[in-house]
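The complex is shown incomplete by one protein chain, all other protein chains being positioned as in the whole.
So, chain A:
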Amino acid sequence: MTQTTTEQATDISDQGQGTPESAEHKPLLEVTDLKKHFPIRGGLLRREIGTVKAVDGVNLSVNRGETLAIVGESGCGKSTTGRAILRLEEPTGGEIVFHDSELGAVNVESADRQTMARIRPKMQIIFQDPFASLDSRMTVGRVIAEPLVINKVLQGKALRDRVAELLVEVGLRPEHASRYPHAFSGGQRQRIGIARAIALNPDLIVCDEPVSALDVSVQAQVINLMEDLQSRLGLTYMFISHDLSVVEHISDRVAVMYVGRVVEIGTTADLFYNPKHPYTEALLQAVPQPDPRNRLEVVPLKGDVPSPASPPSGCYFHTRCPYAQPICSEETPPLREVKVDGKATGHQAACHFSDELKLKGAVVSSIETVPQTASASQAAGAPSA
């Protein structure tokens, strides 16, 4: 366990955080060997009888201005990773280096209160449930103003003006500030959550399933808004999601997690069309294609995710992996660079056989586009207004 994680750590630092570094692709956030363990208590004395290793040695980096998606099944630790990075959950171990424009590199994991108070405004979060994440007793104006008030950035008229500006920024109206959250639909509430997150001009926003609770037609509006804000405000997103079609649309790079570990990380195109981990392949195959002529014939993955309280030996995926060999249950594969013609690509996978296996990429829908409006002939036949 310990040995493999150090291996992973050195592997990563040797390879320059897994991405070819260039002037414009400076990492904003570097996470090394991040761990978050929850104790299981039991018995009369509530003694610790085990640990749930929700996040167990996660290595990843997020470059300035990009969107890194984290995907995986429920319970894989993707949300806990996001929360641990913001120290909403106190990490058990590891390093979280945030490159701040003023303070330089700060290790968030061990930062003291004063440093945290200065770093926190730069790292914000958008939550999944727009109905639970807004205080129903606060007006929308107060919800959005709260981060500005707490950090003593603005007050009085300047504060009210900024709130109005933020509302417009996310596609709402300034007069909405005096209303309460219950007067808004799910999509509008998520816009309020976004306005609150961008109020302090953050660098990084952790987006924890921001569109999962929304209807499809509204989901598209929120995704477009997030992309728009990213390009206008230079935001960096860490986009946690289980919906791979949304992830392909929004992200530059993707990390796949399984039972508390990153099993594959790479650019969206590499990961979707040239996956190097059998788990990624299975996830991609399982996406229900919106195309009746492209039906899934075989179930890509049987069984359930193992419990993070008692994970299997070796590679955690070997119990469900169709390509498993004896070595898979004995040795934990480190996250290694996938080399193309001997060159590093920034694409990493934690599989013993990532070089040998020929894995299937995402299935591309045969439906190119759906015409927006009825065809001219039909429209002409209908009475004109």
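A few comments on the model shown:
The rule we apply is simple: a contact is a pair of C-beta atoms (placed from the backbone, for glycine too) under 8 Å apart; a residue touches a chain by one contact, two chains touch by 3 or more; residues count from 1.
We adopt the following convention: contacts and distances are computed from a predicted model.
Among the names given as "4'-phosphopantetheinyl transferase superfamily protein", "Spermidine/putrescine transport system permease protein", "histidine kinase" or "Dipeptide/oligopeptide/nickel ABC transporter ATP-binding protein", UniProt records the absent chain under the name "Dipeptide/oligopeptide/nickel ABC transporter ATP-binding protein". Checked against the hidden chain, the listed residues A:138, A:159, A:200 or A:223 yield one contact partner: A:223. Contact with the undisplayed chain is limited, among A:113, A:137, A:152 or A:302, to A:302. For the chain left out of this panel, the touching residue among A:233, A:286, A:327 or A:340 is A:286. Within the complete assembly, A:184 is the residue of A:98, A:127 or A:184 that touches the hidden chain. Checked against the full complex, the candidates A:165, A:215 or A:355 give a single residue touching the omitted chain, namely A:215. One chain is missing from the display, and on chain A it is touched by residues 73-74, 131, 182-188, 215-221, 223-224, 227, 242, 244-246, 248-249, 268, 272, 282-283, 285-296, 299-302, 304-305, 362-365, 367-374, 378-379, 382-385.
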